[in-house]
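See structure below.
Of the protein chains in this complex, one is absent; all others appear in place.
Just so it is clear, A and B label the chains in written order, and each chain counts residues from 1 on its own.
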Amino acid sequence: MSSTKETKTLTFKIKRFNPVVDDEPYWDTYELDCDDGTTVLIAIQELIAKQDGSIAMRYNCRAGVCGSCALLVNNKYMLACETLVLQLNKKVIKLEPLPSYPVIKDLVVDMSQFYEKLLAIDPYLKRDHSKDPETEILQIPEDFHIIEEATKCILCGACHSSCVSVWTDTNYLGPGALLKAFRFTNDTRDEDRRERLKRVTSEDGVYRCHTAFNCVEACPKELNPTEAIQTLKRQSAKQTLKFWSRS
Amino acid sequence: MKLSPSQETKVKRFIPKHSGSSAFWWVLQRVSGFLVFLFVFFHMVVNHYLTLWPGMESRPELEDGIASFSAVQWKMQNPLYFWISILFVVFLMLHMLNGFRMVVLDVATGHSFRKIFGILLLLIGVLAVIYAFTLNSTILSLG
Partner (left out) sequence: MIKVSETENIVHQSQVETDSHGSKFYRWFKPFSRGIGMYSWLAQRLTGLLLIMYVFIHFGIIGTMLLDTFLGFETPGLLYNSITAAMGSSLVAGMGFPEVVESMLRFSYIIDAGLIAALVYHGYNGIRVVLFDLGIGIRKQKQIFWILLILGIISYILAMYLIMIVPEIVLAGE
């Protein structure tokens, strides 16, 4: 921390909830001097170190890669490690855990539902390995370009938390899992396209998406799950309704 | 990839129940929506501006106004109007009831409920089309 930089005192409002002892969530207010290098994550770390050691927060890489520190900062989905507090241009910074996930403690939520949905679409390449070449399986850049954006997903769970369909229908796969489904369905190295499309063809699959674009709004990596889901819908409809060529 | 048995049951719960009809209804909602858009335009023109067309103001059937019973009877004489209005009801019902189904299925997740609800809506749709046909042919028979 350099002391030459300009510092500002900001107020942090953190939503606290410990289900073991509390009945209702409540807000705690803290004041902290921040400079232009302070991210939300550094601010929380300082609060934990100097003011209140009981705040619970999950983080790992501090570089926007692991996706474990997604939070609701001033009602916007953000990665705590990537967000500079002074750039928010707000005196009061409100921090909440991701909505629609069960809270474990304070800013830590239970994301097992999100991961289970991810596993439900088989998030790995499926192919007949007996025919694999001796060398690695190459992909031409044009083929990779189709799925390039979808591979950038860091599984922070913000899209799943923001989705209107997930709020009311917990069985819906959600934008995160469907983005992954798109990534593997359209991977030219994958050989299970038909089964993958069949799996997402469901009332709780792609057709529960109503294009409200909340996931696009939420994604801290600025990906577009809606576009991926729309592509899946078309591919799934094409495959399902082509009953004359069903094998 | 190996999952523990407890993990496996949790994951299996989220594998969506395959339904090919979901794709069908998705396509139909778009197609019927577009058709209803055209039908509504036709409906509006015929039921609001027919009197404004040259030569129409002197028709005795339209004397009491375009929405009067005599005007409806006169319009029903035209088989095009008769059948277009029935087709309108068919596509309107498809679009409307499927749209309502989408809203309700958002909050109701039980599989058996979804099935029964779908059948119920289909029944309402069929009844509405029968109603429209009866209405049209009765008006025609009165004229």
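Note that a residue touches a chain if its C-beta (ideal position, glycine included) is under 8 Å from a C-beta of that chain, and two chains touch if they have at least 3 such contacts.
For clarity, every value in this text was computed on a predicted model and none was experimentally measured.
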Touch partners of the unshown chain, restricted to the chains that are shown, please.
A, B
Any idea which of A:84, A:104 or A:146 touches the chain not displayed?
A:104
Where the complex has a chain not shown, which of A:16, A:199 or A:233 is the residue touching it?
A:233
For chain A, which residues reach the chain that was dropped from this view?
19-20, 72, 75-77, 99-104, 110, 162, 164, 167-170, 210-214, 216-218, 224, 226-227, 230-231, 233-234
Which parts of chain B face the unshown chain closely enough to count as touching?
30, 33-34, 37, 40, 44, 48-49, 51-52, 57, 64-65, 67-70, 72-73, 92, 96, 99-100, 103, 106-107, 128, 131, 134-135, 138-139, 142
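FYI, only the chains that are shown with their structure count from here on.
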Distance in whole angstrom between the CA centres of chain A and chain B is 38
Interface with chain A, chain B side, in the complex: residues 1, 3, 7, 10-20, 22-27, 102, 105-107, 109, 114
In the complex of these two chains, what residues of chain A are touching chain B?
112-113, 116-117, 119-120, 122, 124, 165, 168-171, 173, 198-205, 207-208, 210, 233, 236-237, 240-241
